[in-house]
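Omission of a single protein chain aside, the complex is shown with its protein chains in their original locations.
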Amino acid sequence: MSARHTATRKRDGALTEHRHDLLRTMLTIRRFEEACAELYSATKIRGFLHLYVGEEAVATGVIAALGPDDAVVSTYREHGHALARGVSMDAVMAEMFGRQTGCSRGRGGSMHLFDRSHGLFGGNAIVAGGMPLAVGLALADRMQDRDRVTACFFGDGAAAEGEFHESLNLASLWHLPVLFCCENNLYAMGTAIAKEHARTNLAERAATYGLEAAAVDGMDVLAVEDAARSAVDAIRAGGGPQFLELDTYRFRAHSMYDSDRYRDRAEIAAWKKRDPIDALVAVLRADGDLTEKAMTELEADIAEQIARAVTAAEAAPLEPVEDLTRFVYSREAGS
Amino acid sequence: MSARHTATRKRDGALTEHRHDLLRTMLTIRRFEEACAELYSATKIRGFLHLYVGEEAVATGVIAALGPDDAVVSTYREHGHALARGVSMDAVMAEMFGRQTGCSRGRGGSMHLFDRSHGLFGGNAIVAGGMPLAVGLALADRMQDRDRVTACFFGDGAAAEGEFHESLNLASLWHLPVLFCCENNLYAMGTAIAKEHARTNLAERAATYGLEAAAVDGMDVLAVEDAARSAVDAIRAGGGPQFLELDTYRFRAHSMYDSDRYRDRAEIAAWKKRDPIDALVAVLRADGDLTEKAMTELEADIAEQIARAVTAAEAAPLEPVEDLTRFVYSREAGS
Amino acid sequence: MTDTLETTYREALREAIRDAMRADDRVFLMGEDVGDYGGCFAVSLGLLEEFGPDRIRDTPLSESAFVGAGIGAAIAGMRPIVEVMTVNFSLLALDQIMNNAASLLHMSGGQFNVPLVIRMTTGAGRQLAAQHSHSLEGWYAHIPGLRVLTPATLEDARGMLATALGDPDPVLIFEHGSLYAMKGTLAADAGAVDIDHAAIRRPGTDVSLITYGGSLGKTLEAAVLLDQDGVSAEVLDLRTLRPLDDEAIMDSVRRTHHAVVVDEGWRTGSISAEISARIMEQALYDLDAPVERVCTAEVPLPYAKHLEAAALPQPAGIAAAAHRTLG
Partner (left out) sequence: MTDTLETTYREALREAIRDAMRADDRVFLMGEDVGDYGGCFAVSLGLLEEFGPDRIRDTPLSESAFVGAGIGAAIAGMRPIVEVMTVNFSLLALDQIMNNAASLLHMSGGQFNVPLVIRMTTGAGRQLAAQHSHSLEGWYAHIPGLRVLTPATLEDARGMLATALGDPDPVLIFEHGSLYAMKGTLAADAGAVDIDHAAIRRPGTDVSLITYGGSLGKTLEAAVLLDQDGVSAEVLDLRTLRPLDDEAIMDSVRRTHHAVVVDEGWRTGSISAEISARIMEQALYDLDAPVERVCTAEVPLPYAKHLEAAALPQPAGIAAAAHRTLG
């Protein structure tokens, strides 16, 4: 409903521009990760690499609804959240390359992107491990009368962990400003949601903790943004935590190590027909808001940005080995 | 309803006898624990001592519905479960005294009563720590086509732990023969249930995992037994796990260390009016099934049994110190 | 000299919390039963009345979530004191402590430090049996990014918290359950203490008895027994298990040439092994005999009084170990 609301809102320059921003963000994430996949095969990027391809509308839509001072807690599949949040692509790429100019100075890699200036609190690679952290950020905000909202992203698999239960209960019990964003891509690695949960309706499960909870089409960035916007507004108005189940799908394997034996090809193909980028392009085209030319320029622009980021990362310095034990303690304590 | 069912069932000798057994069990638990409290003050019993006084109808009613081969997993507040299960009082008392003749050879104490021959799998003092264990017992039964049912007791506070969530989901997902018995006495130590749970309706919470769940008056042993019996029958018939929220109250403090500063005296008094033993006595009296004489004899009988248990415990040998490291490994391995 | 007051370890901890909360509104106490109940060991008794339920915050039984919430709150500008009832239950929060609290600063390339204090009770000796008697502070001392404190005296109970709260990184404070009732006198103006150095609690010349926390008392008793046998034992209280004060340890060993480490942890893989290894690495040629270790027997602690007593380090056993090193 709220999605239709935006889609049909009297179109004006601002709206057009905003939709173009959403498109740019999603396309940037897509192309960036396609480049990362190649760089991984070229062994420029190592460790675990989890791609977000197909899920771009979730991070893009939710984060578009956040204010500049809001907080984001994410997982190991967080390139999209970092870029949508405005973390410099150069810094993200450099991080993947393990360089000193990376957003975590090369210490985090793909799974641990951090950027204080953009309110990105990681990049947590323990499934559900970021949830209590998000509750704590919100607790501090509440105790300090800040009106910040914390968006906490996690997957359908994470919802089986004890920390999911404990965190939702705590946030609801203490009425904390957290927007729980469950990226339900139907699989936890190779395990289908029906093998993860006795009841697979996660929004329904969340509602039993006393939070407002809704399921949203995670392939429709406008629907995601609208749902997130009303949730964020309600939370900021003091309404307590809310939960969004964002129904989506990853077009690629779980990680670069995964041969994807467990998913039916037809299922993948069906979901690819719902590509969130194609969907937005279609809306814009229908409204006559996107020309071929604009699209070509956008692609070129992004391609160039990525090329620059790669070149910069290649050229960037490595953290000196002498600094290995730096940042274990704030002061240079020993052990 | 099912309670009325029993209460109004055409009374015959068997029923009378059965209700007398329930009374004997509850009264035995009550008098046994009153003795334990004195023995604690007399420093004969040490460590933590958690009394079940006021909650006797729960263990008595549920366990009355179990078969001889069924399994019981309990907490640190498990004297009632052990006695209701038929574990010898001498062995339980000796355990409290830390003697070799104790049901755990003096190694467990009040919080860790075990008895394989009676299917008592402890006595677990990590809140919610017994829940995964119960799921595992049921998993093994299912894989080995045994029709055993496992009754898993835990408190309202335990329901806030991650293991509660994980265990209910797993049991429901795998359709395992577990009867989850939540002893809701409204407090987790000094924390009232409203400070433990955003939503305090625990049966409702449990139902969202896809189990049959019901709340039962835990002060009415007949209601508890009937609810447990239908649940156990359904589980044994292959219906999967079920959940009973047993609404009850502890008449005493959390443990012997607790000065009970957090409960309103009026609240305690109100609940004491609903003493499960008085309630059953009233039913029996109304039905003309319990004479003064019978009651006096029962009390005397129990008092004598307890006196014998204490004397035996006092006289029982201690485990030799040389056996300290025995039972760390089944074979006498070193480290 | 300043005037003194009679107090207990428990009261000293409470006064330290009270001071910190009065001095800085970013400080709050959070944990199971810290409020209405008054703290499972009565440390926070009365604080709810003074500071209210927001700052003396009762939590559900959700160790992982409320410890993690403490981490998040610390990052976001608060100065939480999280109380985990006992180290036994802290296993449920260990993932948060290791993978978040201890790692965030480094993983983020220095962006997110975690000024969090976690207090927990540790140790055995009260017949609480296998699931309530662990001494796992040695494990926590294994984790880079943490500081581990073990107050064994009234001064340290009173003074370590303030210093810990001033630390930009996570600090764990282990309170041995047998110490809460310890009575003694404390300077009326007692306050923050240094947390970087070990302390000699009894000077001696023949053997160094190295210990911490709940074992300090037993070790001092052992020193008295040794004195009766004509052996002058020095008792070193480590105070901080991470980082260890190697200098103080080696300095004592270089003077006495004999060392016994007393640790309530299970022997294998305990912090006593680390201390013994460091002594060999840094002072082998000053030793006249192998370093002895007096630890807890490697058994889940039994309930029965005589068995528990036999499992734990005791003064006679400590003294015997010292005699062995002296040959």
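As written, the chains take the letters A, B and C, and residue 1 is the first residue of each chain.
Convention: a contact is a pair of C-beta atoms (placed from the backbone, for glycine too) under 8 Å apart; a residue touches a chain by one contact, two chains touch by 3 or more.
The model shown is predicted, which means the values in this text are computed figures rather than measured ones.
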{"item": "Neighbouring shown chains of the undisplayed chain, as defined at the top", "value": "A, B, C"}
{"item": "From B:Leu39, B:Ala84, B:Ala134 or B:Ile302, residue that would touch the chain that is not displayed", "value": "B:Ala134"}
{"item": "Per the touch definition above, residue among B:Gly47, B:Gly61, B:Gly80 or B:Gly123 touching the missing chain", "value": "B:Gly123"}
{"item": "Per the touch definition above, residue among B:Arg105, B:Lys195, B:Arg250 or B:Arg263 touching the missing chain", "value": "B:Arg105"}
{"item": "Contact with the hidden chain (one of C:Leu47, C:Leu61, C:Met98 or C:Val114)", "value": "C:Met98"}
{"item": "Touching residue (missing chain; options C:Leu61, C:Met160, C:Ala223 or C:Val299)", "value": "C:Val299"}
{"item": "Sites on chain B contacted by the missing partner chain, in the whole complex", "value": "71, 102-108, 112, 114-116, 121-124, 126, 129, 131-141, 143-144, 162-163, 166-167, 169-170, 173, 326-331, 333-335"}
{"item": "Positions on chain C where the hidden chain makes contact", "value": "64, 88-89, 91-92, 94-95, 98-99, 102-103, 106-107, 129-131, 134, 138-139, 141-145, 242, 244, 265-266, 268-274, 276-277, 280-281, 284, 287, 289-293, 298-300, 302"}
{"item": "Contact footprint on chain A, counting only the chain that is left out", "value": "46-48, 95, 98-99, 104, 106-112, 124-129, 157-158, 160-162, 188-192, 195-197, 258, 261-262, 318-319, 321, 324-325, 328, 335"}
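Keep this in mind: only the chains that are shown with their structure count from here on.
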{"item": "Chain closest to the middle [Cα centroid of all protein chains]", "value": "C"}
{"item": "Euclidean distance of C-alpha centroids - chain A vs chain B, Å", "value": "47"}
{"item": "Centre distance in Å when chain A and chain C are each reduced to the mean of their C-alpha atoms", "value": "41"}
{"item": "Where chain C touches two or more other chains, by residue", "value": "60, 62, 64-65"}
{"item": "Contacts with two or more other chains, residues of chain A listed in rising order", "value": "162-163, 166, 169, 173"}
